[in-house]
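One structure is given here, and the rest of the page talks about it.
Shown here: the complex without one of its protein chains, the others still in place.
Right, chain A next:
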Amino acid sequence: MTNIVVLVKQVPDTYSERKLSESDHTLDRESADAVIDEINERSVEEALKIKEAGEGEVTVLCVGPDRATDAIRKALSMGADKAIHVSDESLHGSDMLATAKVLAAAIGKVEGVDLVIAGNEASDGRGGAVPAMLAELLGLPQLTHVRQLTVEGGSVKADRETEEGITHLEANLPAIVSVTEKINEPRYPSFKGIMAAKKKPVETLTVADLGVDSGEVGLGNAWSTVLEASPKPPRTAGERVEDDGDGGTKVAEYLVAQKLI
């Protein structure tokens, strides 16, 4: 029986316009539709596959505001068994270290965890460091950039893919794995799954419930501050090359003019 915790983050929908709030440069979560991060749908899918291949239990863990319950329900309707939701006003503006501390404390609430599955990088924060921080805080081996995963007995095997190539890794359980978008195609929930999710247990915890000092979290206690933010300038229209048989030459001439070749 594999006891799996999946770290699920709610993020602004990449289909909608995303912006930072004017006042404190934190993410303006009200202005965009909030959804479960796609990389975390893949994290959930991987956990469900491991569970379905043998035996196991999948717990979803999410640190986020009240409306993150939508992301949690989606994970439950895909087939996860239960959830922990850490929701606390004092968490607003927390940096990655604080987020990792809270996540570590919450993972400690789940008994006998074998495997923690996270996304490699969240699509909003894009820190890509929370899983590593967690491994450090919990003293667990970490397997990152994973595109293929198997659990056998007391160990986990993974293919780690980066620009340099593929490495084959193995670690003893318990371990922390972070997955890339190549890992799988997540399933859609079904209406039956949606109805079943309604009855699954969701434990809601505050920072105090976790025994984390509120002086370590939130915007005021972040190790770095965003001073200023401005949107990327819009892309310029670009140049269009019509192909009248000499398209290749024209493209080459353009690239030479730009000193690209």
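A few remarks follow.
In this text, contacts are C-beta pairs under 8 Å (C-beta built on N, C-alpha and C of every residue); 3 or more make two chains touch, one makes a residue touch a chain; residues count from 1.
By definition in this document, contacts and distances are computed from a predicted model.
From the set "propanoyl-CoA C-acyltransferase", "Molybdopterin synthase catalytic subunit", "Protein-methionine-sulfoxide reductase heme-binding subunit MsrQ" or "Acyl-CoA dehydrogenase", the protein name that UniProt assigns to the chain left out of the figure is "Acyl-CoA dehydrogenase". Note on the undisplayed chain: of the listed residues A:L27, A:A129, A:I194 or A:L219, the one touching it is A:I194. One of A:K51, A:R73, A:K101 or A:H145 touches the chain omitted from the figure, and that residue is A:R73.
Residue positions on chain A in contact with the hidden chain: 73-74, 77, 188-192, 194-195, 197-198, in rising order.
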